[in-house]
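With one protein chain withheld, the remaining protein chains of the complex are depicted in position.
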Amino acid sequence: MTIGHRTWAIPEGWLPPRAGKRGRALESHEAACVLNAGDADAHLEFEIFFRDRDPAGPYHVTVPARRTLHLRFDDLEDPEPVPRGVEFASVIRSDVPVVIQHTRLDARDAEISLMTTLAFSAAGEGA
Amino acid sequence: MTIGHRTWAIPEGWLPPRAGKRGRALESHEAACVLNAGDADAHLEFEIFFRDRDPAGPYHVTVPARRTLHLRFDDLEDPEPVPRGVEFASVIRSDVPVVIQHTRLDARDAEISLMTTLAFSAAGEGA
Amino acid sequence: MTIGHRTWAIPEGWLPPRAGKRGRALESHEAACVLNAGDADAHLEFEIFFRDRDPAGPYHVTVPARRTLHLRFDDLEDPEPVPRGVEFASVIRSDVPVVIQHTRLDARDAEISLMTTLAFSAAGEGA
Partner (left out) sequence: MTIGHRTWAIPEGWLPPRAGKRGRALESHEAACVLNAGDADAHLEFEIFFRDRDPAGPYHVTVPARRTLHLRFDDLEDPEPVPRGVEFASVIRSDVPVVIQHTRLDARDAEISLMTTLAFSAAGEGA
């Protein structure tokens, strides 16, 4: 059984400068949590949009069948790392339906702060 | 009157290690807040997805007619507890329409941090 | 011009115990932010659902034409105050389309924590 859509967008994106003083779980990060509840592997393409330059990507990511991947944007390396301290947005396309949620953990201060939302699913647009 | 859908998904899920030093209300938790506004009891099945193993479940939960249940994932015990410190996602199916919202309270630091979002409702997929 | 829906639901609800030590803007609260962008006054009915008792309400609230109201649940008094420290959920019905967003400010600790999400709009259910 499949659940979700094939096209998603996350207008908000920002990687805080790396703090480096706490472990990976408590380090500032920006994540796209992808759920592939279906029986086929999902092949995703991320395109990253900026304020004043052409988009970057595509970045290729695979989420196996019946698995979830909490992808951190600072783990995207190819074709280029996502710059820090710069506002960005993303469009994600998959060859099978998936569900995507956006989460940020900000650890610039002594205390972490969290935010999350479902990504925008383009139901009527090739989804 | 009924309101909601029968199939929901929450791509983000993570149980922080148990802190143990504060009361239950201020302890780190991950919750699926379920509203059953209808006149029939809702029988839910939770399926939990992981990064690198087969899904767990189903977990059976009942939300009586015209009641709400703020289900904490760390209260799921049968068939197995949801592991801590591991990324997961969930799919929830109900036999009657419900509405589901996802909330996390993180109390790893001295100060709590909150995040919330509506879960994804699969309107066109058996919902 | 109208924008929105007539039926909304917020599965998550919880009023922290009153802190009382800071001003109203920094006091813990739970709010339903209602936007009425249309040219007719909106007459809303809130129904509050609980875990183990019958629902409370209806609570009657008016949002004038082309106005917004950030309604705090602790301001609901008639027919009964919303209890504190108890999990609840809400269904809101309006006679004209509105848009509703749910926000919590938690000030139990020294530092505030925020969370927000759009409410669930029942597009196909009398909306």
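Assorted remarks:
As written, the chain order gives the labels A, B and C, with residue 1 at the start of each chain.
Basically, contacts are C-beta pairs under 8 Å (C-beta built on N, C-alpha and C of every residue); 3 or more make two chains touch, one makes a residue touch a chain.
A quick note: this is a predicted structure, and the numbers were derived from the prediction, not measured.
Taking the complete complex into account, the chain left out of view touches A, B, C. Considering the whole complex, the residue from A:L76, A:V96 or A:L114 that touches the absent chain is A:L114. For chain C, the list of residues touching the undisplayed chain reads 1-4, 25-26, 31, 33-35, 37, 66-70, 99-101, 103, 110-118, 121, 123.
For chain A, the residues in touch with the chain missing from this view are 7, 9-14, 47, 49-52, 54-55, 85, 87-89, 91, 102, 104, 106, 108-111, 113-120, 122, 124-126. By the touch criterion stated above, the residues of chain B touching the omitted chain are 111, 113, 115, 117.
Just so it is clear, only the chains that are shown with their structure count from here on.
Viewed as a network of touching protein chains, the structure reduces to a complete graph with every chain in contact with every other.
Between chain A and chain B, two chains of identical sequence, the interface residue sets overlap only in part, with shared numbers making up under half of the total.
Superposition angle, chain B onto chain C, using Cα atoms only: 90 degrees, a multiple of 5 between 0 and 180.
Rounded to a whole number, the gap between the C-alpha centres of chain A and chain C is 30 angstrom. In chain B, the residues that reach two or more other chains under the touch definition are 110-111, 113-118.
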